[in-house]
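Working notes for the structure below.
What follows is chain A.
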Amino acid sequence: MVDPLFAQLSTLAASLALLFGLLLLWRRNLGSYVDAFQSQSVVISLLFCVVGYFGEDPQLYGVALLFVALKVWLMPRYLRKMQQRFAVEREREPYLNVPSSLILAGVAVILAYALMRPVVALSNLPTRGGLPLALGLIFVGLLVILTRKKAFTQVIGFLILENGITVLALLGTYGIPLIVELGVFLDALMGFLVMQIFIYQLHGTFESIDVDQLNQLRH
Partner candidate 1 sequence: MSAVLFPLMLAGYAFGALAGLLGGRGSVGRWLVALGAGLGAGAGLGLGAGVIAGGGALVWSSPDLFGFAGGLQLRLDTLGAAFLVLIGVGAIPAAIYGAGYSEAYEDGRTALRRHPRQGAEASGFMLNLFLLSMSLVAMADNIFTFLFMWEAMSLSSYFLVITESSELGTLQAGQWYLGMAHLGFVCVAAGFMLFAGGDWAASFDSLRAGAAALPAALRSIIFLLALAGFGSKAGIVPLHLWLPMAHPVAPSHVSALMSGVLIKLGLYGLLRVSLDLLGGGPAWWGGLVLGLGAVSAVLGILYALMENDLKRLLAYSSVENMGIILMALGAGLIFHSYGLMALAGLSFVAGLYHTLNHAAFKGLLFLGAGAVLHATHTRNMELLGGLIKRMPWTAFFFLVGAAAISALPPLNGFVSEWLVFQALLGGFQIPSSEMALIMPLAVGMLALTSGLAAACFVKAFGITFLAIPRSVPAEQAHEATPAMRAGMGLLALLCLGLGVLPFAVVPLLGRVLAGIGGLPADPVVLTFNLSLQMPAGFGQMSPSLMAVGLVGLLALIPVVLRMLRVNRRLRLSDTWGCGRTGQTPRMEYTATAFAEPLRRVFTQLYRPTKELTIDFHPESKYFVQSIEYRSQITPWFEKVLYRPLLEGIRFAARMVRRLQSGSLHLYLLYISLTLVLLLIVARWL
Partner candidate 2 sequence: MSILLDFAQGVLALALAPGLVGLVRWFKARLQNRRGAAPWQPYFELIKLFGKDGVVSNNASWLFRAAPYVVFGSTLAVAFLIPTIFAPQALGGVGDLLAVVYLLLLGTFCLALAGLDPGTAFGGMGASREMTIAAIAEPTLALAIFGLALEAGSTNLGQIVAQTLGNPALAVTPGHLMAFAALFIVTLAETGRLPVDNPATHLELTMVHEAMILEYSGRYLALIEWAAGLKLLIFFALLSNLFVPWGLAVVLTPVSLLVGVAVFIVKLAFLAGVVALLETRVAKLRLFRVPELLSLSFVLALLSVISSFVLR
């Protein structure tokens, strides 16, 4: 029994999540990155609810709550704080300019579709349409980390990557076992905090959060 609404909603949410990811590639202001990330997280938490409702898995509501707390509330809060501290810094010259990175992101999404063909074919889940989009989101996250010079942006890229994986897990399996999920959240939180600490340390020692200047250790 496939509920077409479920399929549509889930695909829509995944598309929206991907869109916010792409938005990130387009913007240059650190503040707008946080906005994009936050919006994406909101969409994903809604997706949790959708899957929880249609998939009849009440556990997911709890997870969604946790997700909201973490990624919609806590992380953006810290990110904003950080962004205000480093407000002067912008992504001036990314390694790849905006048009090229957008085109590359498009290619990545197409690649994701191609790669996920057997996966989609395998599944009879109503949510399967969103799977390639999730992988696309993962690739976009990678692309952000790869092409942007500010440590701050890289953290956001990493968070988007994580979001992509979350979407993948959610759409593919209706959520992974709770114990793992909890561990993953803990890790995500810890990882975020650790990265945040390092960004401050970076700023403290290098007086900038430009990753570009981290080139003393070589060979």
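With respect to how the candidates were assembled, all candidates are chains of the complex that A comes from, given by their letters.
Throughout what follows, a residue touches a chain if its C-beta (ideal position, glycine included) is under 8 Å from a C-beta of that chain, and two chains touch if they have at least 3 such contacts; residues count from 1.
Computed from a predicted model, the values in this text were never measured in an experiment.
Chemist: Could you check which of 1 or 2 is in contact with chain A in this complex?
Modeler: Every other option belongs but stays apart; chain A touches 1.
Chemist: Show which residues of chain A lie in contact with candidate 1 when the two form their complex.
Modeler: 95, 111, 114-115, 118, 142-143, 145-147, 149, 211-212, 214-219
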